[in-house]
Every structure is written in C-alpha cells, then in structure tokens.
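A single protein chain has been removed from this complex, and every other one stays in its place.
Naming follows writing order (A, B and C), and every chain is counted from residue 1.
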Amino acid sequence: MIIKKVIPISMILFFLIGCQATSMEQPNDEEPSYTKLSTQNEFDQQLSNQVKEYLKDNKDLTSVQAVNDEEKILITFEIPHMKRFKLADIRKELKKDIKEKFQIKKVEVSTDQKVILELDKLEEEIQDKSVNKNELKKELKRIIKLSKKQT
Amino acid sequence: MLLGKRTWNFPNKPVIISTGTVGGPLEKEGKIPDAFDVLYDENWLEQNSFEQAQQVLLEEAIDQAIKKSSIQEEQVEFFLGGDLINQITPTTFAINSKDFGYMGLFNACATSTEGLALAAHMVDSNAANFVLTGTSSHNAATERQYRYPTEYGSQKPPTAQWTVTGAGCALVAKQGTGPVITSATIGKVVDMGMTDPFNMGGAMAPAAVDTIMTHLKERNVPPSYYDLIITGDLGKVGREASLELLNQKGIHISQDKFIDCGLSIYKNDQPVLAGGSGAACSTVGIYGHFLQKIIKGKVNRILAVATGALHSPLTVQQKGTIPCIAHAVSIESGSGLS
Amino acid sequence: MIFFWAFVVGGIICVIGQILMDVFKLTPAHTLTTFVVFGAILDGLGLYEPLIDFAGAGATVPITSFGNSLVHGAMAEAEEHGLIGVVTGMFEVTSSGISAAIIFGVIGALLFKPKG
C-alpha cells in the first residue's frame, strides 16, 4: 500500500521539476562558449583556436571544445536540447565543413557527454601546462578511441 | 429418485454431519474469518511447493471434518473430490495415505457441489454410509498454472477474480445431526462463446442460470422457496449478468437473496478485483459460512449453485471458447436442528 | 534537460503500451513483442537513433531499444562482412540485456522463493 502513496507523490514532484527545467531553458542567441587555449604551449593549439573562432558564428552550438596534435583534431560540441533530433546530421555537416575549410586530414567530431568531459579536462591541463607533448598525444588518442567505442 | 431429466430428489435426506474448512492469509483478513476452522498465516504452509501446500490444506480440512464428527476415520468409506491443478494431484496426494475409496472429480470450481450431489446420492441410495467430499485450491498454484508466474508484474483487468487459498470438506452420512441435502440438479455444459479468461464470472453466469432454472422447473418450486440462492464464484460481473439473464427469462429473485460466495469471502478493500474464485471459493463459502447459518437457524433452505469454467490454458491459447458448468444442491435445516 | 525528456518520452512509450493492452486487449507478451518489432522497424528507417540522442534513457530503457540494437548489431557486421554479417552480428550490441536477465534470473532463483 505504501507504493500507492509514494508513486503519485514522486510523479508530481518529478513533473514539477521537469516543468521548471523547460521554462528555464532560454533561447540560444548567444555565441557558443569556448576556451581559447594558450599557444605558448609546448604543443601548438593554434589550429584548435582557429576552429573555435570559426565555429563562434554557428548559432546551432552552445559550447565547443577542441584539441589537436600535429596530425589530427578532436572537436566536441553541445547544441540546444530541442535540436538533438538532428544531432547526427549536424555532427556530419560540421565534420565535413571543418575538413574542407581547414584542409585537415583527420577530423574527429563527437557529441558524447563523456568525450566532452574528457576533452574539457584535457583543455584545462593544456592551460595549466601540466601535460607534455607525448602525454597530450597519448591522451588525445585515448579519447578518440573512447569516442568510437560501440559496446 | 429422478425428477425430470437432471434432478435427483433424496427422500432419505442425507445429513451433512460435519464440515472442515481451512484458509490462507488473505482469507484470514477477509469478511468471514470465523467460517474457517483453521487459518494459515502464509502461502507456503512450510512446504516446498505451492502444490504441496494445497495438498496440506485439503489434508487439514479432512482431519477437521472427521475430528468435528462423532465417527472415526476408519468408518469413512469413500472420498469424492478434486481440484484445479493438472490431473488433480493435490487431492490424490492428500488422499494417498488414507484408507478411503477414492473418486477423483473435475468440474473446475463446480467440483464442490458436484461432489456433494454425488455423495448425497450414494448415501441416499444405500451405496455408502459415510462419504467425505471436498475440494481445495491455492491462489499461487492456480495462478502459475492458468496464468503467469506469481511474481510476474502483469496488470489484471477489473473483471479478473482472485483464486481463494483454502480447502473444505463435508462428511455426508445417513443419519446424524446437521443440515440435510434434499435434492440436487446436475448441470450441463453451457458455452456462450465467451473467450476472455480474465472474465470467468461473465462466462459462467449462463451456466448458473441454466442450472437454477432447470432445478426450479424440475423440482416445481418457485424461487421464493429458498431463503438464499448461493452461487459459487460469479463475482461482480457474473452476478449482475446472471440476475439480468434470470430476469429476462421471467424468474425474479431479489438482490438480497441472490448471494455469491466470491463476493462474501473478502472485504471490499482487498485486492481481489471482481471477487473470489477457485474450487475452494464455493466450498469454504457453502460448507463454512452458509451451513453455519442453517445450523444457527438464521436460514432454513438454501440452494447452493457452484459454477465452474472448464477451459485450460491450452484451449485459451488455441482461441477456444470457455465452456462452463454449474451444479445445484439444495440444503435444508433438518435432523436434530431446531 | 535530458532527464526531463527521458521521463516524458519513456512515459509516452509506456502509454502506447497501455493502450495496446487496454484498448486492443493484447497480452503483455504480445505487447512487448510488438514493441520490439516496432523498434527494429524504426531503426531500419533511421528514426530511432535521433530519438536516443534526444531522450537518452527515455528511448534506451523501453524494450523498443532491443529491436533497435539488434538491427544496429546486424548492420554493423553487415558493413564489414556483407549479408552473412546480418546473421552473425545480431547480438553484438544487445547481449547485455539478455545476459543480465539470465544471470540475475538464476541468482534470483537461488536466492528467492515466489511470494505468491
């Protein structure tokens, strides 16, 4: 009989929380948030910065992260929730666009929450200069591998 | 003595000298806990399976019936009974150690009055002196055979019924103190093309109506002859439908005289949906509750009509209809009772 | 946000199930089978992945995702090995639900008795 009481209460609760969440969502007119990485690094992030600068005008995105080494770049981004139905298409287009625009051979694009988290962490480390060239290369490789895992 | 085509009249008036009824936990919290001689607190009865638990229920009911009578177990000559489980094994296993002649019966939930009618007939025609008759059912054992595993979270519709966990036995004798059996009508199979196994009451109602009408016609008595007409396990849906059907056929029975065992055992707030059902439902209702009413002198004549749905899980899956049956037994206050 | 949409989309899928059960009087087994087949068809049309992107667990927790991941596994193998991959790749992605159910089923049988 406890279930009969608990369930309706939690239903109402979650619904209220949910409704609040919707109303809090604001239209996205702003530029996507990003961190401009220091180029004074052991490892040049010039390319990543250029990509970010370029994606600034893209109104579809709410935030962008990017890290590169000498041969590849990993870009992650977030978009407003209501546009997530088209997430796969946006990802594909963005990849194609960057590839053509910057003439880079290996562009990896991901929107996975985990990859975003990991790349964010890596960006921070670059800022703090707590990674060296080799570590960065290794870490980037690991994150890309993670983003491609299926099961 | 045969009256008409399907009704037996019992001039020697066999006596129900004692009864034994047992129930499970939900019955204990129900509307009529004093109708049971023994009530158990849990479903397993310390056995290894629900089927064995059901067997114990029947064993206990037999013991109670013999204990409450003035005779010894050795004096009982025959046992008539059955249940709902495949090949009526719980009944057979319960009788296994006893020295009774045994006839296994299967008429689903109508087995209780089938057994009672046959027992009365045997005693009345001098084929026996003491006959025990009884049935049992166990909610979980029935559920897992007819429907789903007991822990499966499927939603039952409001027309579904709850199988009673319990067992009941009646000891029928040539003479003694107790209510007497005056007549019985054997039902025929009635199939109205109903197919929903979650609406047994609705499927069984026409069978009950057919048997009641045949009984009244062949015995040539009006419905008001009986203080109560008690159906076995029609539940809310079946009771309404059978009243409507009886009305249409010109037989008018007042609401308060047309009682269903399935609606008498549980309280309204118990999770039994449209009411109780199962072989034990009519058995504990009639042997436990309504015979007590006769013994206490509250009512004089009752017509007990247990109803049964004769389908199997296999026929339901093969899209078969649900054939139904009902047997009626009239019980009156008799020898030795005030 | 994802939490809210998981709740709503998951809830709506369950309401469709309830309608199948109550209005069309399907048994739970029929309902679930219909859902799995439906999930497979949706993925065949390329519509299920966007739903997962949008609703997260709201689309992966209902049984429809079973059909989706079966098709996905088959398609992934088919890209590598052609038509034979369709047969061999089927359980590549789905296996966790089935293996978890088997493992916890046996453990459950070891630990519990039905309450009745």
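One rule holds for everything that comes next: a contact is a pair of C-beta atoms (placed from the backbone, for glycine too) under 8 Å apart; a residue touches a chain by one contact, two chains touch by 3 or more.
One rule holds in what follows: contacts and distances are computed from a predicted model.
Matching "Light-independent protochlorophyllide reductase subunit B", "Stage V sporulation protein AC", "propane 2-monooxygenase" or "Pyruvate ferredoxin oxidoreductase" against the UniProt entry of the left-out chain gives the name "Stage V sporulation protein AC".
Every visible chain touched by the undisplayed chain in the complete complex is listed here: A, B, C.
Screening B:Thr159, B:Thr182 or B:Ser277 against the full complex identifies B:Thr159 as the residue touching the chain left out. By the touch criterion stated above, the residues of chain A touching the omitted chain are 3-4, 7-8, 10-11, 14-15, 112-115, 117, 146-147, 149-151.
Summarising the interface, chain C meets the missing chain with residues 2-3, 6-23, 28-29, 31-33, 35-37, 39-41, 43-44, 55-58, 60-67, 69-71, 73-75, 78, 82-83, 86-87, 90, 94, 96-98, 100-102, 104-109, 111-116.
Where chain B meets the chain that is not shown, the touching residues are 48-51, 144, 148-159, 192-194, 199, 202, 205-206, 236-237, 240-241, 244-245, 271, 274, 319, 321.
Note that only the chains that are shown with their structure count from here on.
Chains A-C form the pair with the most C-beta pairs in contact.
The distance from the centre of chain A to the centre of chain C, with each centre set as the mean of the Cα atoms, comes to 28 Å. As a whole-number value, the distance joining the C-alpha centres of chain B and chain C reads 45 Å. Counting only residues that touch two or more partner chains, chain C has none. Across the complex, chain B is touched by residues 21, 25, 27-28, 113-116 of chain C.
Across the interface of their complex, chain C is touched by residues 14, 17-18, 21-22, 25, 81, 84-88, 111, 150-151 of chain A.
Per the touch definition, chain B reaches chain C in the complex via residues 43-44, 50, 139-140, 143-144, 149-151, 154-155, 196.
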